[in-house]
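Only one protein chain is missing; all other protein chains are in place.
Labels for the chains are A, B and C, by order of writing; each one numbers its residues from 1.
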Amino acid sequence: MARMKFLCDAERCIECNGCVTACKNEHEVPWGVNRRRVVTLDDGVPGERSISVACMHCTDAPCAAVCPVDCFYTTDDGIVLHDKDLCIGCGYCFYACPFGAPQYPQKEAFGVRGKMDKCTFCAGGPEDDGSAAEFEKYGRNRIAEGKLPICAEMCSTKALLAGDGDMVADIYRERILKRSTRPQTWGWGVAYKADS
Amino acid sequence: MKLTKKRDLSPDGTASPLKGILGSAIDRRTFLRRTGLAVGGGAVAGAIQPVMMRRAEAVEAKAAGDVEVRKSVCTHCSVGCGVVAEVQNGVWVRQAPDFDSPLNMGGHCAKGASVREHGHGERRLKHPMKLTGGKWKQITWDEAIAEIGDKVLNIRERSGPDSVYWLGSAKFSNEQAYLFRKFAGLWGTNNVDHQARICHSTTVAGVANTWGYGAMTNSYNDMHNSKAMFFIGSNAAEAHPVAMQHILRGKENGAKMIVVDPRFTRTAAHADQFMRIRPGSDVPLIWGMLYHIFENGWEDKEYIKQRVFGMDKIRAEVAKWTPEEVEKVTGIPGSEVKLAAQTMAENRPGTIVWCMGGTQHTIGNNNTRAYCVLQLALGNVGVSGGGANIFRGHDNVQGATDLGILSHTLPGYYGLAEGSWKHFANVWGVDFDWLKGRFDTGYIDTREGSEEGIGGLPFDNPMNSAGIPVSRWIDGVLEDSRNIDQRDNLKAMFFWGHAPNSQTRGPEMKKALETLELVVVVDPYPTHTAVLPDRQEGMYLLPAATQFETYGSVTASNRSIQWRDKLIDPLFDSLPDHTIMYKLAKKLGFADELCKNMQVNNEEPLVEDILREINRGMWTIGMTGQSPERLKLHLANKHTFNTTTLLAEGGPCDGDYYGLPWPCWGTPEMNHPGTPLLYDTSKSVADGGLNFRARFGVEYEGKNLLAEGSYSKGAEIKDGYPEFTADMLKQLGWWKDLTAEEQAAAEGKNWKTDLSGGIQRVAIAHGCAPYGNAKARAIVWTFPDPVPVHREPLYTSRRDLVEKYPTYEDRKSHYRLPTRYKSIQDQDKSVEYPLILTSGRLVEYEGGGEETRSNAWLAELQQEMFAEINPVDANNAGIKDGQWIWLEGAEGARVKVHAMVTERVGRGVVFMPFHFGGWYDGKDLIDKYPEGAAPYVRGEAANTAFTYGYDSVTQMQETKATLCKISAA
Amino acid sequence: MRKVTLTLLIVASMALGGCYESTDITLHDPGVYRGGSDPLLAKQASPEQRARLGERFQMGQTDR
Partner (left out) sequence: MAEQANTTLNRRDSRRSKRVLFLTLALLLLGTLALPLTGYLVTGVSSVEAAAAQQDASSNPRADYWREVREGNQGVTTTQGPEAGILIQNGGQNWRQIRQGPVTTYGAIGLGVVILMMVIFHVVVGRAKLETRTGKTITRWSMLDRVLHWYVAILFIILAITGISLLFGREFLIPVLGKEGFAAFAALAKPVHDYLSLFFTAGITIMLLKWIGQNIPNAADVRWILSGGGYFGGKHEPAGFVNGGEKVWYWILFIGSTAMIGSGIFLLFPNLDWTREAMQNANIIHGISGLLVIAGSIGHIYLGTIGNEGTLEGMVTGEVDEQWAKQHHALWYEEVKGSTSSAGGAARPSPAAPHE
């Protein structure tokens, strides 16, 4: 069974933020919500590396486990989606998520956060595929159109890979062999350890 | 059983008053809604609330119209990334990755991935505006053109045509760029320029004078083949992110990557070796590397003998740069320099990449020539994987440079001599004497002391004198008119796609903007120009369409020319630049001459016809074979091109190189495939091969300048040869190869002026390059420093080096203006201003940043202007990360910015990004923007604090090495 | 009275205390679906769709 995965190749990521704005553009994500972000470690010193991170669509998704209203669901190929109609904006998924993926459109007194928003692997939500309602709440459903996540498809250096985990791993393995470096499948251990 | 109330998607909910303003030509509901909603999100940058900017109903109404796919090219840098737009009912609803483009293969950086915002333009300048009593007032196009035209004609009458400055743009398409230069010529002035002056003018001058053409020799894609990559003053990861795709592929193929920069940049993070250089000491580093190369005999002796002139003089200079001296001047340890030299020597072919870190210096031309010499010594030029990969900045700065929006050239780098003007009078179909009469013929430069060198020749007619460059327009306004080589000061400025925050000396610029009689901004955005001066009257803002709202061709940095579709109609009241040019020319009385060879539809000159005229005149750089038809064919068949060689493999473009990179010799019918690598002798000229250009005569000081034993594959002349002329064809016995018509046209002409293209065709048929076959020259005897030498920046903190490496003497006239060097360097500012100030790019913004700072998707990522300060300097100044500081430049101009305390910059160096504007002297000028047109993010313009300093050949401004001090605000 | 209160108490205790939650966290194994209806799920199961996504991956994300 194919399993959708993200992989950010730190040797290629240059923190150009193309993935970030591509996502904003494709899904009309509002100001203040960033489904994807790029983080640079050891900024400005030798060893500096940047990583693009979003929801990793974990196998045993912590967000799904802690959601009080059980609004998450997982597709057959491992994409973790959620139903905004159920979400109450409690913030628990944000507490639980190792990658800081859940985002809230608001952050106000008395716990007002609005409906949680996160990366959908460009697979929309429970509404009809490609419907206005789905776009309004979750953004485009590229997967239903036979396309892969826009962040990876528009990655300036093809650092960010998204797709069938086996194909992603094949490409990455080739690069590792070519570079003769050690693999650093960043985040995979946390997100997909059980099935990788 | 959904809980959230579905939002009413009916169109009736839109604000009706706006409908009338926008007209009903296309359905802009989406824009309207976003425009209205964006008000809340556009508050003060730092305080932008996480307002739910509601999603456009891009997917609404599936039945409303078919989605059309149109293709364009990103407008934000020179890589030339393909943009695929999905357009529905005239609304740009979606952006798709352009997997077919061999340049980006679908990839985009932050800017490219968000260009769809331009199709909505919430913060755009929406209507022509006029400043009345200090307030912006909306006027019609007709009123604007009439008022501006009258004023300009009045100035012409009083002060002559040279008092009106036409500042063009690298954002123009090729056709608009060409038309703009033609426009200025027909108006009668050389006071025309654009961004290339302040980005790569020193490259163009330095490189063209070394081997013929001042352009990137190879391509981004060709870097897959490199074995070594040397970046100096280039931060590709932020300035050319998609280029990194090719660079990192090269690295994965085994190339060694060296980065030289004062900052540890995102590019440096991927390098095998990083050298932190003291700003402004490029020449010593290169000579320091050559020291080891010569010492160890690593140079390519055969190559130098056959193809390089003057290397012996370089050797003499290099010998002075011992490792100790290099370390003393550059701050880089000797072992590091040696390692870099060894890496470059042992890994050939290697390429060199430089950008503004190398060019923006008073000795920028020395730097660029030194880089070339390094590559020549290693035999790296003219081979795949080698070359000088000079990454240009704007999307069409290469094209705009090629098409001559420069005060010292005509299109195609034809100079300002009478012959060049005659050539273009011929191409344009106008009478030369009429053309000459358009200039300020009454003004003759009779003053003594006019100096030689580019831009300083004595002249009889201002037609032949290089105009004031963009870097110096301020002085054109403020300098005593007796010191300027033209009748009067500048009285009117057209900022036609140019933001002034990209130029130095903020306080003087503000004063100049307030002194001018007329300021006209033609731009999709109001820009920093609209808000900087405290004016009451005499200022107009004209909304120009973006390149996504018109069509035409654009030249990428690798000289590939790509065709852009028109994606959507111009938004709001905006018009394409060439339409505005036509309107204005009509008012000024030369529209017929301007568009003599062009069909004009509803005041819009036909873009294809402009390109055909370009094809008819641009023989020098071979921009003659790229007809609109061929470019459109390439656009439709992008996927057939190889992503490393850029060669079409099969399909309708079989055998062509992508975008027909110039020179694409001869007429379109000749079907030349374009030249992917300049000076590559391993291919025949007909297949895109070349040799160095014979541009500087056949001999110098009795020594042969022509190539010796080196020639491109298949050449019938198996040695060097001069450039082709009609006479030369006759001597060679090749005259008969011309057709009768060609003979008639070619008689008395040369390869540059023969409009039939016959001379080029025949030369190439015999395997020869039309421009001759010569050596590259390591020394440029026409420049102030024939051998590139080191000179300390005007404002240097290393006073101990000033005596040994002094700057130039002051010059009385350079590009019509007195230019100071020594008198500035003599003042010691290093005690009061102890820190070195440098500048550069951020990946999210481009240039003056107006359009990118007005793009919410980008603006959100960089909300504050900042200065990078080393922790040591911050601690010494008592500054903490994130706090407000005053940064004061060595001439006293100060900017209020946030401190970013970081190890990126070395000790003693402060860095600022130059994309911000809309603030001055610590104050946000938001109230001075026309309503709804202020960018989301505003900040102090870094260049406000930068100081005087101009390149000795091109007047490039010095923005990479000056002095400053910082204090807590 | 006593019986009534007792019954009420038991009901109340169930209401309040019966909220037992397994510490075995709900699992969302791939392939084990528990959620609302999403039309995408059916689509994703078809081999044509998988092949399409595979092709798309090769086209867009490999170094050509």
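The rule is simple: a residue touches a chain if its C-beta (ideal position, glycine included) is under 8 Å from a C-beta of that chain, and two chains touch if they have at least 3 such contacts.
As the structure is a computational prediction, the values presented were derived from the model and not from experiment.
Asker: For the chain not shown, which residue from A:M4, A:A22, A:C55 or A:C71 touches it across the whole complex?
Answerer: Answering carefully, the residue with contact to the hidden chain is A:C71.
Asker: If you put the missing chain back, which residues of chain B would it touch?
Answerer: Missing-chain contacts on chain B: residues 1, 3, 844, 860-863.
Asker: What is the set of chain A residues that contact the non-displayed chain in the whole complex?
Answerer: That gives, for chain A, the contact residues 17, 20, 32, 34, 37-43, 51, 53, 59-60, 62, 65-71, 83, 85-92, 94-100, 103-104, 107-113, 187, 189-190, 193-194.
Basically, only the chains that are shown with their structure count from here on.
Asker: So what's the Cα centroid distance for chain B and chain C, whole Å?
Answerer: Inter-chain centre distance comes to 55 Å.
Asker: Could you say which residues in chain B touch two or more other chains, in rising order?
Answerer: 97, 99, 105-106, in rising order.
Asker: At least two other chains touched by the same residue of chain C: list those residues.
Answerer: 60, 63
Asker: Write out the stretch or stretches of chain B touching chain A in their complex.
Answerer: 2-4, 6-7, 9, 41, 48-60, 94-95, 97, 99, 104-114, 116-117, 237-238, 241-242, 244-245, 248, 252-253, 263-264, 266-270, 274, 843-844, 856-858, 860-861, 902-905
Asker: Under the touch definition given earlier, write down the residues of chain C that touch chain B in their complex.
Answerer: Result: residues 59-60, 63-64 of chain C touch chain B.
Asker: Within the complex, which stretch of chain A touches chain B?
Answerer: 11-12, 14-22, 24-28, 30-34, 40, 43-46, 48-50, 84-86, 105-107, 114-115, 130-133, 135-137, 139-140, 150, 153-158, 175, 178-179
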